[in-house]
Structures are given as structure tokens and as C-alpha cells.
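On to chain A.
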Amino acid sequence: MSAGSARPAAPAPEVVLAADGLTKHFPVRARGRALLSRTRPSLRAVDDVSLTLRRGQVTALVGESGSGKSTVARLLAQLHQQTAGSIRLHGEPVSARGGRRFRAYSRRVQLIFQDPFASLNPVHTVRYHLTRALKIHGRAGESRKDLEDALADLLTRVRLTPPERYLDKFPHELSGGQRQRVAIARALGADPEVLLADEPVSMLDVSIRLGVLNLLRDLKERLHLAILYITHDIASARYFADDTVVMYAGQVVEGGDSETVTQRPAHPYTQLLIDSAPDPDRLAGADSGTREAGTGEPPSLITPPPGCRFHPRCPHAMARCRTEAPPPLAIGDSPGHFAACWLYDEARQP
Partner candidate 1 sequence: MRLGRPVTLVVAAAVALTGLAACGSGGARQQNTAGVLTVGMPNGPQTENNNPFLTSSAASSLGYRRLIYEPLAMVNDVKVTEPFKPWLASAWEWSDNYRTLVLTIRDNVTFSDGKPLTAEDVAFTFQLLRDHPSLNIDAVPYRDIAASGNQVTLGFAESQFVRQKKIFEQFVVPKHIWSAIPDPTTDTVKNPIGSGPYVLKSFTPQAATVVLRDRYWQDLPQVKEVRYTSYSDNNAQTTALATGACEWSFTFIPNYQAVYTSKDPEHFKLWFPPVLGIHGLWFNTQRAPFDNPVLRRAVNLVVNRDDIFNQGEAGYFYPKVDNITGIPTPAGDSFIAPEYQDRTVTVDVEGARKLLTDSGFTFSGDTLNDPTGQPVTLTMTVPSGWSDYVTDLEIIKDNLAAIGITATVDKTNQDTWTKALDTGDFQAALHWSENGTTPYDIYRSIMDGALVKPIGTGGVNGNYGRFDNPEATQALADYANAADDTARAAAMHALQRIHVEQMPVVITSAANAGGEYSTKNWTGWPDEQNPYAPVQTTWENALDVVMHLRPAA
Partner candidate 2 sequence: MAVPTTELAATAPQPAPVSPGRRRRLRFAANPKAATGLVILGGFVLLAIIGPWIAPHDPSLRGTDLLQPPSAAHWFGTTHLGQDIFSQVLAGTRSVVVVGFVAGIVSTALSILVGVTSGYLSGAGGESLSALSNVFLVIPALPLIVIIASALPGTDNLTIALVIGLTSWAWGARVLRAQTLSLRRRDYVQAARATGESTWRIILFEIMPNLAAVIASGFISTVIFAVTSEITLAFIGVGDTSTWNWGTILFWAQSQQALAQGAWWWFVPAGLAIALLGTALSLVNFGIDELVSPRLRGNGGTTARTEDGHRVRMRVGFTPVLGSGRKDDPARRQRGSTAASVSERGADHARSRASRPAVRDDAVLEIRGLDVDYGLGDAAVHAVRDVHLTLRRGEVLGLAGESGSGKSTLAYGLTRLLPPPGVVAGGEVLYHPERGEPVDVLRMSPAQLRRFRWAETAIVFQGAMNSLNPVHKVSTQLMDVIKAHDPTSSRADRRDRARELLALVGIAEDRLDSYPHQLSGGMRQRVMIGMALALQPRVVIMDEPTTALDVVIQRQILRQLTELRERLGFSVLFITHDLSLLVEFSDRIAVMYGGRIVEQAASADLYRRALHPYSDGLLHSFPALRGPRRELTGIPGSPPDLRAMPTGCAFHPRCPRAFEPCAQRVPVLGMPRARQGEDRAGDDRAGNDRAGGDHAVACWLHPVQDTRF
């Protein structure tokens, strides 16, 4: 894969994967003894989400649990079929239903799971996991030696060296960080263009999170991968991602380059998120100066509030917020920074 440098200089690198108006409603099924309700509503996990992943860039998707960010990852990986909206890979609409087409798609778009303790099959060795990834995507080579080389190469890439020390280990013989590296190596086995990393470090111990994040960044730079980094930790988005998109209750509320979004949050929810994040510089007792955090909780996605979904918790809520859902509105401070909030409606701007 030749680097994007061959192209004429552009303001932003090439868009690899783009989602437009992505929507996923899960039918709420009466499963087992659980459900007694008469109607069959659906859970609006993701509503009208658009984002773009660019070559050699990390886009962070930040949100609380239940905000739909993992569902977006699974939609992009085509593990779920979207209810509405489209996904384009290099501008081509994606329809990955069916085994062969899905396999072709998964060769280019790979998903890394949150929990390395769960995403590796406990009964298989590292070798098995990686060999399968290579074989499925036809990269195992002709001979046994090709395969061994490819395996060693994968492990070296994720800095599990020497490779032979790890190849025949079972997942439970590895530490969390090592497992996540194996999971990344498996994803790399397909030689993808896009990595969808769903909270890749949240299950890891603090001291080893950075190692994994740094590895991902390194891979991005060396392999020009487009990476979607899903996290609930907005501070790590600032550290790791080029762009950041914030989700709330299944919808995108703000987006822009990471530094802008974290340093000058526009949407009241982003502000709340940033104020709530632990900050060692704000020592005990120094809490009083921060904005008052709402006491509410995220809404039900089966019966979401009308208008802006954040309005029941928003300190700035206006009458309009209760009835009309705000579209993404550009914020002037940096290119591409937008927020879905009526506060930034042109008509209201002075």
C-alpha cells in the first residue's frame, strides 16, 4: 500500500469509510420470562449518525455507556445491518450481507473488541487465532514457512517479541495487555484499511493502557490505517485521536478536531462530560468552581425525549429544545467543529 503522499496535497487525507445517516433500531423482543408489555417498541440505539474515517487518522467516538457508540462500531463492521442510512467504503456503498461479500468487506474493515479476556477463544492458541485470520483472507502464503513468517511478522508488529514465545500460548497464559495485542494482530492479519477499536483499553490496567494506545498510533502512522477509536474517556480521545465525535443517547451531539472539542466544548453535554472527568489538577475541595452538573440520567432509548435528547438535563434548555431536534450546527472557532445544539443556531447568534 503506497502512502497517500502520492496524491496532490489536500486539506484532509482521503476519506476511507463514511457513514451517512446511520440508524439502528433493535426490535425489543419479549425474551424468555422477561417481557410482559403489550406493544413491540424498538430500542433506538443509533439515530442518524454520520461520520467519516480518513486514511492515517484516528477518529474518536466518545460517549457514555448506552450512548450507541459500540453499536456504531458493529454497524461499521457490518456485524449488524443498519436500519437506515448508508456506509461507503471509498465512496462505494457497502452491502455486506452474505458470506462472501462480508468476508471481502471484513478484509478491509476490522474490528477490535473491548475485552481482550473475552475476545480470544480460551481453547485456542495464539497461533490458531492468527493463522485463521491469515487463512481467511488468503494471506497465509503457499508454504508452511510463508505462514510462519507471516505469523512472526504479525506478532512483531504488535511488539510481542520474540514471536515464538507467544505463538503457542493460550490466552489465559497472557496478560491483558498481551491479549489485546494479539487481538490487534489478528485484526491486522487481514491487512485492513480501517480498524474499528471498540474501547480497546478500558478493560486493561491503567499502567498498560498507554502501551496499547501508543501501539495503535504507531500502526496508524506506519500502515496509514484509518482508526475509529471508541471510548468513554474523553481525555484519552484528546491524547490519541485527531478528530473527536461525541455521542449522546444514540445521536452525535458534537464533533471536530480533538483539541478543539476537549478544550472548547460547545455542546452542553460535552461540557458536562469534560467537567465530570477526574482531573488531578483539580484537587479535593476545588470542585466548587465548576459548572453545576445536572442530576439527571441518560434517557430511555425506547421512548426518547422529543426534541433534543439532552434537554431534560441541560442547564441551558429552551422551549425550542423540547420540541425540535437540533441539526449539526457549525461553530466558528475551528474548521469542522460542529454541535447539534440550538445555542449555536445562526439566528440566535449575535
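Quick note on the criterion: a contact is a pair of C-beta atoms (placed from the backbone, for glycine too) under 8 Å apart; a residue touches a chain by one contact, two chains touch by 3 or more; residues count from 1.
Per the selection procedure, all candidates are chains of the complex that A comes from, given by their letters.
What you see is a predicted model; the values in this text were computed from it and never measured.
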Touching chain A in this complex, from the list 1 or 2, is candidate 2
Any idea which chain A residues touch candidate 2 in the complex? 64-66, 70, 77, 79, 99, 102-103, 106-107, 110-111, 113-115, 118-125, 132-133, 136-137, 170, 172, 175-178, 183, 186-187, 189-190, 199, 203, 205-211, 214, 232-236, 238-240, 259, 262-263, 272-284, 286-287, 293-295, 297-298
